[in-house]
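A single structure is presented below for examination.
What follows is subunit A.
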Amino acid sequence: MTRTRGTLYRGREGMWSWVAHRITGVGIFFFLLVHVLDTSLVRVSPEAYDAVIGAYKNPVMILGEIGLVGAIVFHAFNGLRIILVDFWKKGTRYHKQMLWGVLALWLVTMVAFSARHVMLFLEGGH
Partner candidate 1 sequence: MSTTTEAAEPASTVDLPESTGGGITTFDITLKVRRYIPEFSDEARWDEWTITMQGTDRVLDALHKVKWELDGSLSFRRSCAHGVCGSDAMRINGRNRLACKTLLKDLDTSQPITVEPIKGLPVEKDLIVDMEPFFQSYREIMPFMIANSPAPSAERYQSPEDRERFDDTTKCILCAACTSSCPVFWTDGQYFGPAAIVNAHRFIFDSRDDAGDMRLEVLNDKEGVWRCRTTFNCTDACPRGIEVTKAIQEVKTAILTRAA
Partner candidate 2 sequence: MQVHKYDVVIVGAGGAGMRAAIESGQRAHTAVLTKIYPTRSHTGAAQGGMCAALANVEEDNWEWHTFDTVKGGDYLVDQDAAEVMAKEAIDAVLDLEKMGLPFNRTPEGKIDQRRFGGHTRDHGKAAVRRACYAADRTGHMILQTLYQNCVKHNVEFHNEFYVLDLLTVDEEVTDDDGTTRTEKRTAGVVSYDLASGEIHVFQAKSVVFATGGVGKIFKTTSNAHTLTGDGMALAYRAGLPLEDMEFVQFHPTGLAGLGILLSEAARGEGGILRNADGERFMERYAPTIKDLAPRDIVARSMANEVREGRGCGPKKDYVLLDLTHLEPEHIDAKLPDITEFARTYLGVEPYTEPVPVFPTCHYAMGGVPTTIDSEVLQDNDTTVPGLFAAGEVACVSVHGSNRLGTNSLLDINVFGKRAGIAAAEYAAEADFVELPEDPTRGVEAMLSTVRDGDGGERVATIRAELQETMDANMQVFRSEKTIKEALGIIENLRERYTKVQIQDKGKRFNLDLLEAVELGFLLDLAEVMTVAALHREESRGGHFREDFPDRDDENFMLHSMLYKDPEAVTEGTQGIRFETKPVVFTRYEPMERKY
């Protein structure tokens, strides 16, 4: 049975934060697979490890790292929000406010992180 596509469900804060949580979770998971593999190169040889780690140090990857940390930080803060929704009696009532809190914290963290990360990169790289 074929069907014309329906519209997207227009959920609110709760649904979109969950979508983001899920996407960031999957993203981090795949990064972790790769990260364990690249770290394992320390068992192969220092050169191999340094070569691969070197790849993390080019300007494009620096952006990628900011993205990755952004994903982790969102997932982490939002994860804590979910835990509060689960275990704090008033969590369900304030879940939206908590999401705004998560986003604010995320923004502050990311501005600080990005600034220092880029700075360290510029200092250290050359």
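Observations on the model:
Just so it is clear, a residue touches a chain if its C-beta (ideal position, glycine included) is under 8 Å from a C-beta of that chain, and two chains touch if they have at least 3 such contacts; residues count from 1.
Criterion applied: all candidates are chains of the complex that A comes from, given by their letters.
Note that the coordinates shown come from a computational prediction; the quantities given were computed from them, not determined experimentally.
Looking at subunit A and the listed options 1 or 2, the chain it touches in this complex is number 1. In the complex of the two chains, the subunit A residues touching candidate 1 come out as 1-4, 6-15, 18, 82, 85-87, 91-93, 95.
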